[in-house]
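Just one protein chain is left out here, and the rest sit where they should.
Our next item is subunit A:
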Amino acid sequence: MQFQTIKEINDGLVSKKFSVEELIKDTFALINENKVLNCFISLNEENALARAKKIKVSKDSHLLSGVPIAQKDLFCTKGIKTTCGSKMLENFYPPYSSKVEEALDAAGSICIGKTNMDEFAMGSSNETSFFGNVHNPWKKGFVPGGSSGGAACSVAAGLVPAATGTDTGGSIRQPAALCGLTGIKPTYGRISRWGMIAFASSLDQAGPICRTAEDCSILLDAMTGYDSRDTTSLNLDPTNTYTDLKKPYENLRIGIVNEFNVDALSKESQTLFNESLKVFESLGASIHKISLPNINQSVPTYYVIAPAECSSNLSRYDGVKFGHRSLEAEDLESLYINSRSEGFGDEVKRRILIGTYVLSAGYYDAYYKKAQQVRRLIKNDFEEAFKEVDLIVSPTSPSEAFEFGTKGTQDPTELYLEDLFTISSNLAGLPALSMPHGFVNGLPVGIQLIGNYLEESMILNFANRFQQRTDFHNAKPTFEGF
């Protein structure tokens, strides 16, 4: 049952081609055969099999009923180890579940396990995980992207039809692109952050990673909705994107951003981008050049705001209430310092230090306040642009998947530029999707659609129509080198 979509699994369960129990047993067999990928940190086999025995699926059941889902190891899952990819939480068993886990559980899906990720979601290649690198199923020794690298890998390898991810600067869209998948980060506030381990609270947003836009719409609708426990949760009903796939969104105006400088990408990437624009036109869309004058300040703006929020959020890890505790402590001060120094990896330390620096007396105005002012300019630019166009399109990442250890080792900002195209929608809180649109050097690459606030239906509708016209989302990885 490898490589099935949510829709195909639902059809199989409703028509009784296979039972939920057979499906879940088969899923764990596939996962065990593909351990080399290292995409899971922990499995939930016993609970999943027990739950599978109880679920009966009929045509009236939720489309997710009985469907195996991989949860990013950043969502708290009651009684299931939740590490956030860090030694700091190596043995953390949350006393409660995240809203996302509650919602997917209520829809009848089955949590298969927790996926590998960059430590505390800080990374673009899944190389900062305490639990080791994750391989891209398209080529051994190549990154799956990050931070939701394990999530993307598990879906791309066909082990599960869908996975949850989180996106602070591109962590759903970039791994989806590098693994040949579809992933969407909705509008900030659409999905409750209750029980999501915080990295940068004004940027973090959860979302689905699947093979198709249709599957993403099914999962997104189940994940969204108001939750009073998250004070930034939007007081809106869950999205209705799956039903809206049938809506006629005619004559969409699509903007390409002058400042994104697509001409600087490789020839192959440029060709793919231009070919996709032709498909968009064949779907009735018109292409318009637009300007986002401050967009090139997105990366420096992000690398002030995200570390600042991270330094504050991660101050809770002190070795006292939960998480790693140093055995070397002599007094309370050394307990804090030793526990944190032993528990966090280098990238997390770098970001805490930068965050502390930009928030410290004497630097706050020059960096933190300044970045939040530039953030408003970036948001204003988008608001102006969406007066002229309905969607904005760009490549998802500057390049295809790369080999372990080849980016960011000498200069960390080299890896930060992986998120060049994705970061701005987090700063502005806009919904954005990545979908596969071709191959460069035999590896998949993605194209990004950014929509106006709350326009998830329009984005998924257009992506679904693109996938009805193209075949990139059906490509299966070649498992080169495995």
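Assorted remarks:
Heads up, the rule we're going with is that a contact is a pair of C-beta atoms (placed from the backbone, for glycine too) under 8 Å apart; a residue touches a chain by one contact, two chains touch by 3 or more; residues count from 1.
The working rule: contacts and distances are computed from a predicted model.
Per its UniProt entry, the chain excluded from the display bears the name "Aspartyl/glutamyl-tRNA(Asn/Gln) amidotransferase subunit C", taken from "NADH-quinone oxidoreductase subunit K", "Amino acid ABC transporter permease", "Aspartyl/glutamyl-tRNA(Asn/Gln) amidotransferase subunit C" or "Quinol oxidase polypeptide I".
For the chain left out of this panel, the touching residue among A:Leu234, A:Val389 or A:Met458 is A:Leu234. Of the candidate positions A:Ile24, A:Leu37 or A:Ala371, contact with the hidden chain is made by A:Ala371. Across the entire complex, the residue among A:Tyr336, A:Phe404 or A:Phe439 in touch with the chain not shown is A:Tyr336. The residue touching the chain not shown here, chosen from A:Ala198, A:Ile354, A:Leu420 or A:Ile459, is A:Ile354. Looking at subunit A, the residues touching the absent chain are 92-93, 95, 187-189, 202-203, 228, 231-232, 234, 294, 297, 299-301, 303-304, 311, 315, 318-325, 329-332, 334-338, 340-341, 344, 346, 349-350, 352-354, 356-358, 360, 366-367, 369-377, 379, 411-413, 416, 426-430, 453.
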